[in-house]
Each structure stands twice: as C-alpha cells, then as structure tokens.
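Note that one protein chain of the assembly has been removed; the remaining protein chains are unaltered in position.
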Amino acid sequence: MRKVGFNNRWLPYLLIAPQIAITLVFFYWPASQAVWQSFLIQDAFGTTTEFVWFENYQGLFKDGAYFNALGVTIVFSTAVAALSLGVALLLAVQADKRIRGAGPYKTLLMWPYAVAPAVAGVLWLFMFQPSLGVLAQQLRNMGVDWNPLLNGTHAMILVVIAATWKQISYNFLFFLAGLQSIPKSLIEAAAIDGAGPMRRFWTVVFPLLSPTAFFLLVVNVVYVFFDTFGIIDAVTHGGPARATETLVFKVFQDGRLGGDLGGSAAQSVILMVIVIALTAVQFKYIERKVHY
Amino acid sequence: MVERRPMSNLLAHAILWAGIAIVVFPVYFTIIASTHTPQDIFNGTMGFLPGGVPTDNYVAALFAGAKQVKTTPATVMMLNSLIMALMIAVGKIAISIVSAYAVVYFRFWGRMAAFWTIFVTLMLPVEVRIYPTYKVVADLGLLDSYLGLSVPLIASATATLLFRQFFMTIPDELVEASKMDGAGPMRFFWDTVVPLSRTNMAALFVILFIYGWNQYLWPLLITTDAGMDTIIVGIRRQIVTSDANTDWHIVMATAVLAMLPPVAVVVLMQRLFVKGLVETEK
Partner (left out) sequence: MADVTLKAVKKSFGATAVIHGIDLHIADGEFLVLVGPSGCGKSTLLRMVAGLEEVTEGEIAIAGRTVTGLEPKDRDIAMVFQNYALYPHMSVYDNMAYGLRIRGLAKGEIEGRVKKAAAALQLSHLLDRKPRQLSGGQRQRVAMGRAIVRNPAVFLFDEPLSNLDAKLRVQMRIEIKRLQRGLGVTSIYVTHDQVEAMTLADRLVVMNAGRAEQIGTPMELYTRPATLFVAGFIGSPAMNMIPGKAAGATLELPGGRKLKVDHAAQGEVTVGIRPEHLTAARGADGMLPLRVELIEPLGAETLVHGRLEGDGAEMTARVQGDSPVQPGAVLGLTVEPRHVHLFDRASGARL
C-alpha cells in the first residue's frame, strides 16, 4: 500500500496482535460457532448432538413465528426508513437555505443521536402509556381507544415513532452534508437556465443527493434490523402477541428460553447473511457514486 | 441570489421550528416529569410545566434507585456506564491505531490477510452473534465484569479503517525525513503519527463514547448482578409491565441522568462529533 515503510521483523506482528486476538476470540470464534451449531440438533437434555445439514433452516422456514418476525421486521424497517428519511430530508433542505440561525438549528436537531435507543423507547412509552401518558390521554380525548399493550398495531406505531425519532438527527446530518457538497455554481446555473426552487430541487439537487440517500437507506435498514433491539425490549417486549417481535428480538427470546440451540443459531446465521448482503450492496454502490 | 420569494424563508423557519419541537418535546417532557411527585404523574395531572419537587426524584434516583422494584442507585449505574464507555472508547482507539499503523507502514507476511480479517468485522454487529459470544465470555469467566462488558465490543473495525485512511494521507516525505533523522518506527509513531492523529482520535472518542454508553443488549446479557447494571439497562429494569408498579418519577429522573453525558458530549464537541460521524461511515 505505501511505498515507504519500516523493515522491522517482529514489530508489526506485535502491533497488530491485540486487535487480531480480540477479533479472533470474540468475533470469528463465536461466528463460526453459530454457523456450526446451525447445522446441529440437540436433543431435549443436551446430551447428544446430531449433524443435520440444513434441517434447522428448513424448520425455520416452516415456522409461522419466524415468518411473523420477518414480516414485522420488514414493516418496521420500511416505516422507519421512509419516515425518518423523509422528515430528515425536509429539515435538511430548510437548514441548507442559509437562513439566519442555521447553525443553532443544526445543533438543536442533532443531539437525539446521543440518546440510547432504549431510553428513546422509554421516553415515548411514557408519553403513550395507556393510563397516564399525556399523549395517550389526548388520543383518548379524540375517541381513539389507544392501548399498545393489547393492540398490536398500536404497539407497532409506538415503536416506529420511537425509532424514527431517534434516527432523524443522524439522517439530517448526512443529508445536510450532502446538500452542502453540491457546488453552488450548479444551483446558480440552473437558476439562470430558468428553474425555480422546486424544479431545481427535483432536477438537479435530488439526483446529486441520491448516493447519500441510498447510503442512508442501507444504514437505516441495518439500524432498524439491529439497533432497535433496545426500543423493542424497553417498550413492548416483542408483544403484544409477537406483534413487534423483530428477527433480532426473536433470536434473543429463543435463546433465553433455551432449548433450540440449532434453531437460534440458524436464525443468527440468516441475520449475518442479510447484513453482509446489505453491506456488500452499500460498498459496491458507493464506489460508483462520485460524479465530478 | 436575487429571489422574489419572501415566503420561502418564513416557511423554512417554520418547518425547522416544527422539527425542533418534535425532536425536543419528548426530552422536555421527561425533564418536566422528573420534577413531579409520583402522585401527580399517576393521576395524570402532571401538565406541561415543571413540578414542585425539582430535586427530590433525582436524589432518590441517584442514591436509592426505584422503590417498588428493587434497582440499583443511579450513582452506581452511572459509574458502571462510565467505566464501560471509557474502556470501549479508549480500548478501541488504542488497538485500532496500532493495527492501522502496522498495516500501513510495514510490509510483512500475512499483512493483507490480517487486514481483511479485521475488515470483515465491520459487517457484523454484536447483535448477530450474541449467544455464541456470550458463551465465550462465560467460558473465560468474564461475566459480570467490566472486561466482559467492554472487550467483546472492541472487536469491530471502524476505527482501524478510519486510521488507515488517515495514515494513507500522511506524506511519504515525513517518514523519509524521520528515518534520516535516525528515528525508528515506534519513535516515528509517538512523535509524528500520534500528534497528527489527534483530531481523528478526538472525533472517534466522541462517537465511541456514545456508542459504548448507549449499549443495551450486550450489558443486559452479560450481567446478572444488579450492581453491575449500566444505567441504560437499569432504566429498563425499573419498568414493570403492569404500570401501576412503575416508579415513573424515578424512571424519568434516571432517564435524564442517562442522557446527560452523551448529549453533553455531542453538544460541547459538536464539530468533532460531526467529523467523527461522517468519517466513520465512509
């Protein structure tokens, strides 16, 4: 990679050892364990194990609960991604207009990133709590029988709101950076060519923003798949009746209850494959992104 | 540009204020709630203004924890969170910077293999491999320990990649000049590379500290001793499913306490935070 360097024999190995060691012990070993276990079945007492190729995976695909979790995760990611990207883009476009106070707006909009997902969940839970939540009261005043503890759709809405709320600031920051990297002269050229603000946005700004948008889409989906565990656990615990049980949550639950080690491992492996696919897509697309 | 659209700026301000309102409201409300008595909250008579007991709940949360569900005092939990977050942030920066240094400045057998080994970890967050990793930590006897909380999370490669990218931009001439001055590799590292990397390290620190502080799934799994709860996990433990038994006033106070350090870090070190965010995602 570099043309100049040092010629020490053992120093580089020493330097790289800590990270390699930790990576092997806490990453590759567990990951390969998961893959290995996904091909095994243990009997009820955990005394014998049997190598069964893809039986565990087949079992998953026949499992209604698994498909439920898959569906929940897809709905969840689509909703959160669409909402948080849309709102963030709107806010970023306004902040980019170079109005007075753009700096303070930016500060005020960026700090939710620092709030832990679990805490975000708790905050929104508190406001939408069926009995004493202030927003729940408003809803009831409007005639809605709001109860996320019993109504699966309500629970999903609550969780979507909490997850979206947290993601807005992250997306906002990246959209703003993307907008500010578009050369001002392009906008001016479009204005001279006769384009008004809306047309400029859709024909010039948005196409140039699409790499950022795509990148954020992938990041948001990964976020929803994994980082939202805290929100789900804090707010709905996967319920009611699995209405908010995402794939990650299911892995956690199944593992806790013990028993189906192989199935739980298979779920983990499937998740790994999904993430790798998403990351690969992201890397490949980013390569093609630079326009000028 | 000459623009004859007076509504445009007004609209921009309006939308931004609406955005801020949405973003700020939950937290505002939480702070308000933390200043009310449990009766106010339970009866739903809280309203939107600060209540009469601004500090009571905080004192209780900090030193006693929730009452109806026995939990740890917030002081203990915050200390746990702090130690964990610091260990993760510092640990990750430390091992990554030396790894990146090795990969960039030395040519050794297995270099590319080592690099790819580290690179792959980017793709899999801890949530994907929780149980096997749990087993490893348990086998090593690290459950309920600070090491067990932090070390498994240091594994991923984001920091290494960042440092590697940065090191590639350091001019070759610096290395050559150093060599001519008689400096060996470690000398060059401490005297030149580290000072140059300061801003990157600071930016990374901000991101990693927040990452570490906000961890939820991993600490939940690894600790059974309530005394080892981090504050994020602790809040969760304070909420019981039947809401009549949740000490919401304590929960709210604890939540505010949980949010303070990372938010403070983001606001005070805003520029570094934004830099860190943008750099680690490239």
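Order of writing sets the chain letters: A and B. Residues in each chain are counted from 1.
Throughout what follows, a contact is a pair of C-beta atoms (placed from the backbone, for glycine too) under 8 Å apart; a residue touches a chain by one contact, two chains touch by 3 or more.
Keep in mind the model is a prediction, meaning the values are calculated, not measured.
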Among A:Leu40, A:Leu90, A:Leu186 or A:Ala213, residue touching the chain not depicted: A:Leu186
Residue among A:Leu108, A:Ala136 or A:Val204 touching the omitted chain: A:Val204
Those residues of chain B which, in the complete complex, touch the missing chain: 1-4
Interface with the unshown chain - residue positions in chain A: 183, 185-186, 188-196, 199, 203-204, 207-208, 291-292
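Rule of thumb we're sticking to: only the chains that are shown with their structure count from here on.
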Separation of chain A from chain B, taking each centre as the mean of its C-alpha atoms, in whole Å: 16
Touching residues (chain side chain A, partner chain B) in the complex: 1-8, 11-13, 15-16, 18-20, 22-31, 33-34, 37, 87, 90-91, 94-95, 97, 99, 101, 105, 107-120, 122-127, 129-132, 134, 137, 149, 165, 168-170, 173-174, 177, 187-188, 191, 197, 215, 219, 222, 226-227, 229-230, 233-234, 237, 248, 251-252, 255, 264-265, 268, 271-272, 275-276, 279
Residues on chain B engaged by chain A in the complex (per definition of touch): 1, 3, 5, 8-9, 11-13, 15-16, 19-20, 22-24, 26-27, 29-30, 33, 41-44, 46, 48, 94-96, 98-99, 101-108, 111, 114, 117-118, 121-125, 127-133, 135-137, 151-152, 154-156, 160, 168, 172, 175-176, 184-186, 188, 210, 213-217, 220, 232-233, 235-236, 239, 241, 243, 248, 251-252, 255, 258-259, 262-263, 265-267, 270, 273-274, 277-278, 281
